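Only one protein chain is missing from this complex, and each of the others stays in its spot.
Residue numbering begins at 1 within each chain, and the chains themselves are lettered A and B in the order written.
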Amino acid sequence: MWSLIQIELYKIFRRPRTYIAFGAIAALIVIIQFGLKIDGDTYAGFLMKDIKDTLTVDGKVLNGYLICYILLQLLLVHVPLLVALIAADMISGEANLGTLRLLFTTPYSRTHWVLAKFIAASMYTILLLIWLAFLALFASMWIFGTDDLFLMKSNYVVLIEQSDVLWRYIGAFVFASFSLLTVTSLGFLMSSLSSNSVGPIVGTMSAIVFFTILSTLNIPLFNIVKPYLFTTHMNNWKEFFDIKVNIDNEAIRGSILNIPKIKTSIMVLTLHIILFVTASVIIIKKKDILS
Amino acid sequence: MPMHSMAQTDPLIEKVSQKLAQVNDYVAEGVMKTDVSFIKASLGKVKIYFKKPNLLKVKKEGGISLLPRGGVSLTINTLLNTRQYTTIPAGNQLLNGKNLTVIKLIPTDDNLDWVISTLWIDPVEALVYKTATTTKENGSYEITMQYGEYAKQGLASKIIFSFNTKDYKLPNGITLEFGDEDPTAKQKVLKNKKGTIEITYSKYTINKGIPNNIF
Partner (left out) sequence: MFGVLCYKFCMAVIKVENISKHFGALKAVDNLSFEVEAGQVFGFLGQNGSGKSTTIRMLLSLIHPSSGSIELFGKSIQKNRASILEQVGAIIERPDLYPYLSATEHLQLFAKVRKQKIEASRIIDTLTQVGLSHRAQDKVQTFSLGMKQRLGIAIALVHNPSLIILDEPTNGLDPQGIADIRALIQHLAKEEGKTIFVSSHLLSEIEQVANQILIIHQGKKMVEGVTKELLDPEKRIVQIKTMDDVKALAIIVAGGFSQYLLTRKEGIFLKLPTTAIPVLNESLVQSGIAVLGIETKNSLEDYFLQITSNA
């Protein structure tokens, strides 16, 4: 099995297309970092408009930790599209190329190949996330320095001490890996249904966009299905950055406000991954390879 | 009720001022607690720098501090050191078991930010226990003080700033939060519109000189 994963990884990283996502993420992050470096104070001022009426905020608000949070907010919406570019091409791309029949006439079963492909696509996804973490977090920490994380949420602000931040990012990135692996598995499922690359890629992107809209619209009818949609849960990495307060309204160091919410989201996402991958295996096993 | 000009300062205010005049500068260490309904912040260590006549700076050690807008600079030292005010005695009041003399200050210099300030002073100790100040631009706030080891110099061991907070709301489109909102936070915003910031001082270093660039 490891040989198959190696083969799939080898193929992924020999393809020029693979590096588009890495390049796109780097370009987006560098542009945002550059913008915030040049004119970040205006942006911070805009965010703190309401607060500044009451309070003076003293310190380095626009530090590496906040920059990373801003970047994740913006990018974790778009990275799934980049993941789809590879994941949705894993099977259909080879069907289109005609090489799928070469793989499926080797002594390994289709299940082996499908799982190897999924694991390889997952490793690519994780690498993309590590790349994102490296640029968004560590490069921002290096460029902007670190300080407490001053987060402006919709209804309140959270001030997390500097020493209490890094582990939250680790948690958030682990959570994000579940989100992105759900996208990988969805792309994979789409990929198993088609013999051309474009359909599954567009299909996956459309599904993400469609379900994201359902998840964000606050319409009672949609609220019934929301808890079951993976897109509702994908953004819950933010929960790592909400903190509990005690009776005196003091934030409790090292606490997370809503751990059950994170657990539920991880469970829902994992179920989606299992469902999508199992469906892919079944479809591919039953499929006649005509390409 | 007789008006006292600057030359005819209320003797009690004069007594307080003299006490405060012993302090040219200080650096104090303390712990700051922020209690504002829409802010979740933990206790933070702070350093407070003061230099005559009215320079004051609160710095959080390696972190971000949230302070009442314009309020911190108007502590009792900075208020009285300007010496540009007239005083109006306003009787006595019992506060936390102490019989305190109430004196109102009105600035004589139009350039000062505050409009009126009421001081609750212990006439025996010549210590100010509470001030209520209305400013031109930054609203009204109260400062309550407790004294301990440094009472002789008129320096508080604990200061509580109380101030009114405005509504806080950022559109979801900016915060990109589309999930269900934290209901407890919402309730708090509606219930409590008063914020406090509490600084408990642990140590003062007095009259050792502070460079101006700190402020």
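Convention: a contact is a pair of C-beta atoms (placed from the backbone, for glycine too) under 8 Å apart; a residue touches a chain by one contact, two chains touch by 3 or more.
All values reported here derive from a predicted model rather than from experimental measurement.
Note that the undisplayed chain, when the full complex is considered, contacts A.
From the options A:126, A:266 or A:289, the residue with contact to the chain not on display is A:289. In the complete complex, the residue from A:15, A:49 or A:78 that touches the missing chain is A:15.
Of A:104, A:131 or A:222, it is A:104 that touches the chain left out of the display. On the side of chain A, touch with the chain left out of the figure occurs at residues 3-4, 6-7, 10-11, 14-16, 97-99, 101-102, 104-109, 286, 288-290.
By our rule, only the chains that are shown with their structure count from here on.
Note on chain placement: the centre of chain A and the centre of chain B lie 46 Å apart, centres being C-alpha means. Those residues of chain B that touch chain A in the complex are listed here as 33-44, 58-60, 62-70, 72, 139, 163-172, 174-179, 181-182, 185-186, 188-189, 195.
By the touch criterion stated above, chain A contacts chain B in their complex at residues 47, 50-61, 73-74, 77, 147-148, 150, 152-162, 164, 215-216, 232, 235-236, 238, 242-243, 245, 248-253, 257-258.
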